[in-house]
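Removed from the display is one protein chain of the complex; every other protein chain stays in position.
== subunit A ==
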Amino acid sequence: MSSLQIEFEEWIENESTFFNLMGQDVLDGLWFWDLKNPKNGLLNDAFWQLLGYDTAPLQQDSFDWFSLIDQENLLFIIEAYNNHLANPKQVPFDVEVACRHRIGYSLIINFRGAIAYDELGNPNRLMGIAIHLDKYRKTKKQNALKKDRYIDVIEGVKLGIWGGNINTGEAFCNDIWAEMIGYSLAELEPMTSQVFYNLVHPEDKEELILSIDKLLKNEGTYEVEFRMRHKKGHWVWIFCRGEITAYDNQGKPEMVSGMHYDITEKKANEELVLKYKDLLERSNEAAKIGHWEIDLQNESVLWSKVTREIYEVSEDFIPTIESGLQFIVEGENRDRIVSLMEKAAQSPMEFKEQIQIKSNNGTVKWIRLIGLSEFTNGQCVRFYGLIQDVDVIENIQLKIRLREEEFRQSFNHSAMGMAFISLTNRLLQANTSFCEMFGYTEAEMKNMEFSDISHPKDFEANKEPISELFSGKRSNLRYDYRYIHKNGSVVWTNSSISAIHNQDGEVMHYVLQVLDITERKLNELSLQHNADLISRINDVANIGIWEMDLAAGISNWSPMIKQMAGVPENYSPTLEDVYTFIKKGKHRGTIKKSIKLALEEGIGFNHIIQVTSNTGRTFWSRIIGISDFVDGKCRRFYGFFQDVDKETVALNELAIKEEELRLTFEHAHTGMGILDLNGKLQRSNISMTAILGYSEEEMRNLSFFDITHPEDLKKTEELMSQLLGRERDSYKLEKRYIHKNGHVIWANVSLSAVKNEKGDFLHFVSQLEDITDKKQMTDNLTEHNNRLVNFAHIVSHNLRSHTSNISMLLDLAEEEESIIVENEYFKNIKIVSENMNDTICHLNEIVEINSKVSTTLSSQNLLENVRMAVKSIESLAKQSGSTIEININKDLNVFAVHAYLESILLNYLTNAIKYKSPDRKHHILITAGIEGAYVYLSVKDNGMGIDLERYSAKLFGMYKTFHNHPDARGVGLFICKNQVEAMGGKIVVESEVDKGANFITYFRHENN
C-alpha cells in the first residue's frame, strides 16, 4: 500500500484543488491504474470492501483493473480517459460505471481521477478516487445507457412522462403524456404546473395536491389516481406515480418527476362491476337470494352475504363442498342434491330444487336452490347458482293448507253443530251434527227461517241481542237456547254465534255453533226434584224425629226419641213437658228461646245440650228444629233428636287434656318447641323464649341453624339431616346457641319425632335445657385441673430436684465424715429432708389422682377387692384382736381405679384398727348396697370415734389428725377423699365419740 499511498499523496498535493472539492468523507475508495499495463492495478482496502472482498489476500498482487468493470461499461471508461488525456486541464476524468460486486450485482461507481506523468512528461498512470453513487442521491445518476433503455420502455407501454420544478413552477412532459388527454406537446406550451392543475378534475384536485405535499415532506414516491379533462371534453382516468428527482443546494426538493398511465378503461370497468355488483347484492338481499360458487379447480367455495345469512354462519366461516352438503337435511333432501351435483358434473345442466336445510343455529327451513355446471374443454370446472330462503312462504302455504284441512275436518265431523249464516240470516252451510240435531237435512234447512226451529219463548227472549249482532252492534253472542226438533221435542243448547270478518273488517257471514245439552239439562231437572227428598232421608237415618202438633200444642215423638227419653210408647208431651227433660239453667233457657224464635219468626235451630231421661240418665244431645213458615205463620214445626253424649264427652275430655298439655308445654322449665317435618319451628313455650331470648314470633322466622353456634353447626346439621331423612327417630346433643343478646348458651337439646299410629312422622318435639351454668363449672374445673397438672409438674420436677440434691449431699456427708451423724443439727436436717421428700411424694400423688383418673377407670368387683384388702391386713387385725365381718353381694361391681380402691380399703381398715377403743373388743363390719346411681360401701367400727362437731370440717384435710396416736400421719383420709372424688364418688362419715365411726363411700355404679 505504501507505494500507492506515496504516489497518491503526491497526486493530492498536485491536485489539491480538486481533492478539496470532494471532501474527505465522500471517498469510498482509492484506485490506481498503470497505463502501460492495465492489468497492474491497485485498490485500497476500502474499495475492496465496498466490492465485497476480503482485503488480505488480494492486496499483495496486482490485478486486472478492467475485470472489475461491467464489460458493457468499459467503453465509457476508455472514452473518458481519452477525453481527459486530450485535454487534462479542462476535462477531468470523471465517469460513472457499473462495477460488479463479488456476489454478482452491480454497483454504480463514480471514478474521478487524473493522469500522472513520468519524469519525461509521458503519462504513465491514472489514479483517483471512487465514490459509490447508489449510496448518494439518485439524481446524480446520469447513466446514458439506462436512460435510453427507459425511453424505449416508456414508448412501448405508453407511459406519459412528466417533471417539474417546484420552485419555479416550470414543467415538462412527453408527447405521450399530452396525447393521453388529446393534445400535442406544442398545444400545451408553455408547460407549467398550473397548466396541469387546470386540466385535473376539480373533485380530484384536493387529493392530488395533498399527496404531492406528502411526497415533498416524506421523500417517497407517490401514487395517485385522478381524472383529467380530454381535449374533447370527456374525462380520462390517470394513474400517476412520482418521486423527487432533484434537490437544491439547501437539500430541499427541487425537481419532481414521474409518469402517467391511462387507466380510463380499467376504471370504467371497475366502476361498472362495482355498480352491477352492488345492484345485484341489493336486489338479492331484498329477495333474500344469495349466490354461491364452487370452483372445482382450486376447490374453493364462495358464499355471498345472503347465502351466509341463510345458512346462519358468520362472515369468517369458510365453506367447503362438504360443509355445504352437511347443512342440507339428511336423507331425501341431501341425497337428491348429491345425485344432482353428480349428474351436473357429467354434463352441463341446470337444476332448481326446493329442499330443507338445517342452518348453523339448528333452524330447519325451506330453501330454493338453483345450480348450474360450467364446462371448459369438456371438463366441469365450476358450479354456481343461487339460493333463496323460501321458508316463510313455504311454511305459510303449508300452514294454510293444514288449517283449511283442519277446519274442513272439524267442521264436518265436529260433534258440535256448526253452520254458516248469511248476512240476511239465511243458512249457507251446515255440518252433519247440526242437521242431525234438528232432524232436518241441510237442503230443508236452507229454505227455513231461524224462527221455525226456535222455541218461541227463547226466540222472543233473544230477539234483541240477535238483532244487535246482525246490525253490527256486537260481534258475538253466547246464549242458552231451546230449539224445536223436527219431531217436536225440545232441544236444549249452548249456542254461540260470531261474525266472521274479511281483511277489511267487513262482516262476511256468521258462524253458529250449537252444543246439544238436552240430556244434561233433563238430568239437572230431575236431580233438583229429588234432592230435597234424598237429603231428608239421609238426615233422619239414625236419629229420632219429632213434630209439634201446633193446633193441639203437643209434641209427637218417634219411637227412638221415646226410647232415649225413657218414656212409654204413648207419651205425648206438651211443650212445657219437653222443657223438663232439658237441663235446668243455661241449656233450658237456650231451647226455650230457640223454640220461641222458630214459632214466631220461622228460624230453625241446632243445639247440643244436656238432657236427662226419665230413667235419670243425663246425656248430651243434638236437637234440631225446622220451622216451615208460610205467609208469616208457622205451618209446621218439626225436627230431629240425637244422642251425642259419647262424642261430646270425648270432645270435652280431649279439650281438657289438650289444655293440660298446653299448660305443661307452656310452663315447662325446659324449653320446648314443635317443629314441622322440614325442621321449621311451629310453636315454642315460654322457657324456650327465656333461654334463647327470641319471641315465638321471631323464632318462627328463624331456623335453629341461624341461632346455633357456628362451631356446632356441622354436628347439628348432620343429626338434623339424619332425622329429616328418617334415618333416626331422635337425637340428643350438647351444643351451643347464640342468645339474641349475643351470649353463648350451652344447652342439652333433644329432638324426637312424634309419630301417628301408622308410624308416619307427624312433627318433631324439641326440648332444650339450659346448661350454661353447668358447662361454665365444667370449664372452670377443666381450667382448675390444668393448673393442677402444672402444679404437679412443678412439684415433681423443680421441687424434687432440690430435695433430692439435699438428701444426696447429706448421704455423702454422712459417708465421708461419719462423726457428723452425731451432730444434732445434722440429725434434724436429715429428718427435715426426709419429711420434705415424703411431702412432695404425697403432693404429687394427689395431683396425679385428680389429673389422670379418667383414663384408668374400670369395672371392679367389690367383694373380691374387700376380701383381698382384709387378707393383707390379717396379721395386723389378729395382733389387735379385731374381728372383721363382710356382708357384700358377690355380684356388686363398681366403676373404679383398682389401685385407688385397694388403697381406700386399706386406709379404712388400718384406720379402724389404729383407732380401736381400748375398752371394747374391736369389731369391723363391712357392708355394701345400691343407692340411686351409686354403690355404697360402709366400713363401720366400734372404735374411738371422731368428734364430728369439732373436726368434721377438717376431717379430710391434709396432715390433720384427731387423735394422739403415734402413727397418725393425717395423710390417709386426705388421699382417700381425693381418690374417691376423682372417681366420681363421695365419702360420708357418721361417728360418735367413743362409740365408733362409719365411713360410707359412694362409688359410681358400673353401668353409670
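The working rule: a contact is a pair of C-beta atoms (placed from the backbone, for glycine too) under 8 Å apart; a residue touches a chain by one contact, two chains touch by 3 or more; residues count from 1.
Simple rule for what comes next: contacts and distances are computed from a predicted model.
Here one chain is missing from view; checked against "XdhC Rossmann domain-containing protein", "Ferredoxin", "Ger(X)C family spore germination protein" or "Response regulator", UniProt names that protein "Response regulator". Remark: the omitted chain is touched by one listed residue; of A:Val91, A:Leu428 or A:Leu812 this is A:Leu812.
Interface note: of A:Asn570, A:Ser801 or A:Ser818, the residue touching the hidden chain in the full complex is A:Ser801.
Only one residue in the set A:Cys634, A:Cys841 or A:Leu863 touches the chain that does not appear here, and it is A:Cys841. Although one chain is not displayed, subunit A still touches it through residues 792-793, 796-797, 800-801, 803-805, 807-809, 811-812, 815-816, 840-841, 844, 848, 852.
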